[in-house]
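Left out: one protein chain. Kept in place: all the others.
What follows is chain A.
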Amino acid sequence: MAAFGRISQTLLRSSLIQTRQLSATAAHGHGEQTARTWKILSFVVALPGVAVCMLNMYLKMQHHAAHHVEPEFVPYSHLRIRSKRFPWGDGNKSLFHNPEVNALPDVSFLNSLVTGPHSPNRLLFYSIMFTSVHLPQGTQC
């Protein structure tokens, strides 16, 4: 069912591009008829195409809800990078942070960190950074 939506959408897309190119070159051809042609295209092709994709999405989401397998979480060092705090909130959450799907790196102490070469927290900072988040040498926060 979902595959049908996929195939019909690919056909839809190519036919839409062709019709658009046709109209661009024949902008003033067929005078009074052209608006009506595009109106028909809108309601018979374009909007039903959107509806098909909406249906496809709805069915896929139902399928996901029934068969969802949570992938195992691995705290990779090349992800969840925090070389500089975000300029909002606690500086640790991205702009569209979703607690259900976005894991946070363990940098809760980052707020109380005093930056500078003689900071007492520097060693602690680097030791934890090394294990959880990749940090290039000489980075200032």
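By definition in this document, a contact is a pair of C-beta atoms (placed from the backbone, for glycine too) under 8 Å apart; a residue touches a chain by one contact, two chains touch by 3 or more; residues count from 1.
Definition applied: contacts and distances are computed from a predicted model.
Undergrad: Quick one: find the hidden chain's UniProt protein name among "Hemoglobin subunit epsilon-like", "Cytochrome c oxidase subunit 3", "WD repeat-containing protein 73" or "Large ribosomal subunit protein bL32m".
TA: For the chain not displayed, UniProt's protein name is "Cytochrome c oxidase subunit 3".
Undergrad: Which chain A residues touch the hidden chain?
TA: The list for chain A reads 2, 6, 9, 12-13, 16, 19-20, 23, 27-28, 31-32, 34-35, 37-39, 41-42, 45-47, 49-50, 52-54, 56-57, 60-61, 71, 74, 76, 78-82, 87, 94-98, 101-102, 134.
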